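I have a structure here, written as structure tokens, and I will follow up with some questions on it.
One protein chain omitted, others in place.
And then chain A:
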Amino acid sequence: MTFLHWAILFPFLFAFMVPFLYKTFRKIHTGWFVLPLPICLFIFFLQFLPGVKYKEGIVQTVKWIPSLGIDFAVYVDGLSLLFALLITGIGSLVVLYSIYYLSKEKEQLNAFYVYLLMFMGAMLGVVLTDNTIVLYTFWEITSFSSFLLIGYWHYRERSRYGALKSMLITVFGGLSMLGGFILLYIMTGTFSIRETIAQSSSIADNGLFIPALILLLLGAFTKSAQFPFYIWLPDAMEAPTPVSAYLHSATMVKAGIYLVARFTPVFAGSAEWFWIVSLFGIFTLFWGSFHAVKQTDLKAMLAFSTVSQLGMIMSLLGVGSAALLFDHFEFYSVAILAAIFHLINHATFKGSLFMVAGIVDHETGTRDIRKLGGLMSLMPITFTIGLIGAFSMAGLPPFNGFLSKEMFFTGMIRVLNMDVFQTETWGFLLPVLAWIGSIFTFIYSMIFVFKTFAGKLQLENLPKKPHEAPIGMLIPPIVLASLVVIFGFFPNLLAYSLIEPAMKSVMPSLLKDGEHFHIHISHWHGFTAEFWMTVGVVILGIFLYLTASKWKRVYDLQPKRMTLNQLYDHSLKTAGKTSNRLTSFYMTGFIRDYLVYIFAFMIMAVGATMIIKQSISFAADDAAPVGIYELILSIVMIAGSITAVLARSRLTAIIALSSVGYSLALFFVLFRAPDLALTQLVIETVSTALFLLAFYFLPELQKKDKTRRFRLVNFIISAGVGGIVTLLAISASSERTGKTIAEYFLETSYSLGGGYNVVNVILVDFRGFDTLFEITVLAIAALAVYSMIRLRTGGKDVEENGFKNE
């Protein structure tokens, strides 16, 4: 374990301490304790900046499950470092912001920070690991913590709805991604991403290549809210604003981008990858920006804007993947450059805009732009931040959004020059949709800032009297907005420190050792096509913004019944109904029926296997002689069994059954298995006690009103089970091939396990994993019994008699 591993695990460990800190120091906002952690991690990751300039990243491996090739391998290169810095940097600002946003008196801060830290650790794990299975594990933890954070205000119906929706969609994607990883493993024989990349040329012709590609992209698209999976993101806005700024704009939704970027070396060069990633991305850009214009809620607008911006980065990655096919790759790799540059820019301006939306919500009590307006004079600092963020988002100079937007146009226009993948057919769509999407982006950016801060103040519509936010709440967006300006004026600060190393991770095969991508970001390129596109965006955007009310009908063209949300709600409802119908068909509520299923299945499965494998045999050659004790015990057991079946009262049946159990224990004594005998005796005692308890609640035995058919089924089942088990036992002892494993355990129990009691050494050491799962199952069963019996009387009783009392 190196410090790098600990850096990923620290947030998790710290999460354990949060509830104690919260309870002990109620007077101090818990956020203050959490704040140092992301800051320290940010500084820690900054140290890696010089290191990633070289082509090879830093790898540290800890064996986790070596037998399956699953290692906790941490890999730091340009791409993962970029993300790690985003996660910890934005994380620090968000924690600071949340201290002022969430009141320490009203909110459950312990839960909030536990979820947030869990997310931070998981997200670091996703971007820093080299092992796909580890990546998948952390990936699901991010989905899970996102679920908890969206549902943070769990008493709100919309929060629960949004949380469930995001969970269902992202976990569906996560599972698909796991499938993709497994297919990759089948092709390459390794879970390591770097080794997979090394073998990428040999797997391109494999039949599993395309399925793996599609499954992997499903994971990326659901997480990064691409069309048609984006519908969870707007509903995720029910989360507290710091969470929206952090998870649902700056980091978690970019995990999909990360995945695509990370696997570009594996899949790039195939036409499917190029087309799917670019077209889905560009369409999402258009679709998201078009819908953002229609929103009246500030956060919903930002959510759709995030959807569209993610689509933009995605399309850039798709287009850039074609660069691998060309010798003059610098010409086409500008798309990848733009993707990475915009990723950073988006985190800065969107983060600050979310925080601005949070401040407006916090200080006025509403986020509805129909009620807002004229806040410019009351909240001058917030207005300035919002203005910078929105202009950057709209792609106006001199902010950083302008630079990456121009570069985005460049990348899209250059598609027209490509003569691969039949770009002449549909390739023109990319620049066209990019341009249209940018116009809408311009419009909603203007709506965001001017409908909120300019116009007439409507004090009577605002739930609270607005005033400027406290300084602590303003610092994080100020930091981000200053970055927007700094990166806007001096973009080349980032060029070789962050962007170039990240590009190298996305396209490692293009460069030889010691080579660099040439990056120079400039504001002015002359009167190029990009320039005229920007001018067109601004002119058309201003025109459409000013005449917005006239276009309302166009925006409402899509009928409400035809939306994807309707589809989601409807299919969820139908799925629930259908499975309910299916389940109630065989889940009758009678344990007798379930036993019939189980035993019938057992008879068929075991019987069929034995017949097919021809393993039924009777050989009594090396059977031990039957002594008088065994004979007596057998007679007792048979008598007990028959009594249990024929008994007229339950009490008799129970006693008869336990006599069988105790006789079995004596058998164990006879065959010198003290451990088993002891266990059997105690189990028998405890379960008889349990029987007597349960028996108290059972109705009288009713033998009369049973039909013939019922008896016949019972007879067949019991005869079948008896016969099969007998056959199995006899065949097992007469068909012994090879040495038994018993020898091995007897020899090694002391040397390896340190104990002479072989049974116990097997239980706790050799097969410790089995035991661990067994006791887990036991505990779950106990919890089930506990909750079923306690809950039977209804919810109120539980409050009184259940956990709270004890």
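One rule holds for everything that comes next: a residue touches a chain if its C-beta (ideal position, glycine included) is under 8 Å from a C-beta of that chain, and two chains touch if they have at least 3 such contacts; residues count from 1.
The definition used in the following text is that contacts and distances are computed from a predicted model.
For the omitted chain of this complex, the UniProt record lists the protein as "Na(+)/H(+) antiporter subunit B", which is one of "Tripartite tricarboxylate transporter TctB family protein", "Na(+)/H(+) antiporter subunit B", "Putative hemin import ATP-binding protein HrtA" or "RNA polymerase sigma factor".
Which of A:Gly536, A:Gly576, A:Gly627 or A:Gly768 touches the hidden chain is settled by the complete complex: it is A:Gly768.
The chain not shown here is touched by just one of A:Leu651, A:Ile683 or A:Leu712, and that residue is A:Ile683. In the full complex, chain A contacts the hidden chain through residues 1, 62-66, 674-675, 678-679, 682-683, 685-686, 689-690, 693-694, 696-697, 753-757, 759-761, 763-765, 768-769, 771-772, 775-776, 778-779, 781-783, 785-786, 789-790, 806.
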